[in-house]
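Could you have a look at this structure, given as structure tokens, before my questions?
Removed: one protein chain of the complex. Kept in place: all other protein chains.
Should a chain be cited, it is by its letter among A, B and C, assigned in written order, with residues numbered from 1 in that chain.
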Amino acid sequence: MLAALAAGLLCAAIALIFFYAPVDADQGLSQKIFYFHVPIAFTAYACFGWGAWKALLVLWKRKPGADQESYVAIHQGVIFGALTLITGSIWAKISWGVWWTWSERQLVLFLVLFLFYCAYFMLRFSVEPGPQRENLCAVYALFGVVLIPVSFLAIRLAENFIHPTVFTSRGPQMATSQFATFCVALAAMIALAGTLYRVELLGKRLDARLRELRELLT
Amino acid sequence: MSVSEKYVAAAYLVVFAFVVVYLAIMALKLTRLEREVGELTELARRRMNG
Amino acid sequence: MTAYLADVATLARKDLRLELRTRNTVPAMLLFVVAALVVFHFALPAGSSELAAKGLLWVAIVFTALLGLTRAFVAEREQRLIDGLLLAPCDRSAIWLAKSVAVLGFLVVAEVVALPAFALFFSGIDGATVAGVALADLGICAVGTVLAAMAVAGRARELLLPLLFLPLAIPVVVGGVGASVTGHPGRYLGFLALYDAVFAIISWASFEYVVTE
Partner (left out) sequence: MIRARRLGRTFGTKHVIRGLELDVPRGGFLLVTGPNGSGKTTLLRLVAGLLVPTAGELEVAVPRDRVGYLGHEPLVYRELTALENLDLYGRLYRVPERRERIGMLLERFGLWEARNQWADSFSRGMLQRLALCRTLLHDPDLLVLDEPFSALDEEGAALLDRQLAELRPRATFLLATHDPERVSPLAPDRLAFA
């Protein structure tokens, strides 16, 4: 059901973006990436947030399945984070002719988070499965979600001594029609993430159940 | 297609490519799971009449 | 509360006594930080600005702290001594606080040598930098100790800790460099203090879970 919703929303979003939203005045067609790049970024934040929420459940309520859900959510977050970085650098290429720019705060924040959550996987694969691994990953995921606002602040502070912001988009003031398209695109992305999350979680649970079955039989 | 339009297309293509690759990985996983279930049912059957 | 602090004092004294006996962490950190500064001297081309040197000071501090943190739980891990501390009735966060204080002590000793050496090799150190270093040390030790305990539980310990630690050290470097480079360090010192407060609390609360097997 969620998958159908995601598919529908995605098509609607693409349709709206290309046919309905007016071409932006100054940036021309390149503004179209905005409708994908920013929703993907928000979805990545949502995934990290959801992973942290599940991590809190692991530590606080000792919910059994929560660790797996936290892991899958963060896995989604990293995938969408990578997408954000790629589409972001393409956007930078169009708007300012450089493949990477330190002045775009969102992008720099994603780079830091991306490094951080790759380390999450390093931690996860170096500890034996068991209660300790669940606790460690949960604590690290919570550190991650605390890091997001802190490093956003740090990046903003860092700007006036690394190099003054030459060019950065203040988030274009959107006409109502553009905003509507943006919302549909955002909903589509979140639905997509939700679907992938459910599919992967199902796959992991199936794995665990099969392993149990194999044990019983051998 | 002006230069920037090519990039816009590239960006959407990248997103689409990621989703397709993801689905491919999921498909591979499902076939592996299906084979595993086959093996286990075989094992169970042998266990039953064995 | 005084009992808690008594436990922290007992554990911290144990760490300091162990270090005085074996002397394997502090000398290494001292040599490392001075060697790093010398390497940086050659890394900086002649014309480079003085600001670059200040920035590199922070790189040296972060990696020296990393060295100290890598050795933080070695004794507890090798002889499985962490069990002895976990058996004791004291609150597990006391172990974290004691170890943080010990690592902080080692780091400060290393910096007491590093800062004058930096002033000698490169350019003078102003008050803001010293304040920045002090605040940064608190944050580094608080977060680093929890991460060190995490890394020790894994297999590739020496590899894992830098990966876990560096992303979290980025804000500290930003705050520190900002304090020592820009004209008005106030904001950056405030930011460092915020970082210390936030991460000290989350480290204090989460350490209990990091050590339970």
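By definition in this document, a contact is a pair of C-beta atoms (placed from the backbone, for glycine too) under 8 Å apart; a residue touches a chain by one contact, two chains touch by 3 or more.
Quick caveat, the model's predicted, so the values are computed rather than measured.
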item: Neighbouring displayed chains - absent chain, whole complex; value: A, C
item: Full-complex contact with the absent chain, from C:P27, C:G84 or C:G186; value: C:G84
item: Sole contact to the chain not displayed, among C:A6, C:A119 or C:A197; value: C:A6
item: Residues of subunit A (touch criterion as defined above) contacting the omitted chain; value: 128-131, 211, 215
item: Interface residues of subunit C (partner: the chain not displayed); value: 3, 6-7, 10-11, 14, 17-18, 21-22, 75, 79-81, 83-90, 212-213
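To be clear about the criterion, only the chains that are shown with their structure count from here on.
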item: For subunit A paired with subunit B, centre-to-centre distance based on mean C-alpha positions, whole Å; value: 21
item: Chain centre separation (subunit A, subunit C; CA means) in Å; value: 31
item: Residues within subunit B bordering two or more other chains; value: none
item: For subunit A, residues that touch 2 or more chains besides their own; value: none
item: Interface residues, subunit A side, partner subunit B - complex; value: 14, 28-30, 32-33, 36-37, 40, 79, 82-83, 86-87, 90-91, 93-94, 192, 196, 199-200, 203, 206-207, 210, 213-214, 217-218
item: Subunit A to subunit C touching residues, read off their complex; value: 59, 112-113, 115-116, 118-119, 122-123, 126-127, 130-132, 135-136, 138-140, 142-143, 146-147, 150-151, 153-155, 157-158, 160-161
item: Residues on subunit B engaged by subunit A in the complex (per definition of touch); value: 2-5, 7-8, 10-12, 14-15, 18-19, 22, 26, 29-30, 33, 36-37, 40, 43-44, 47
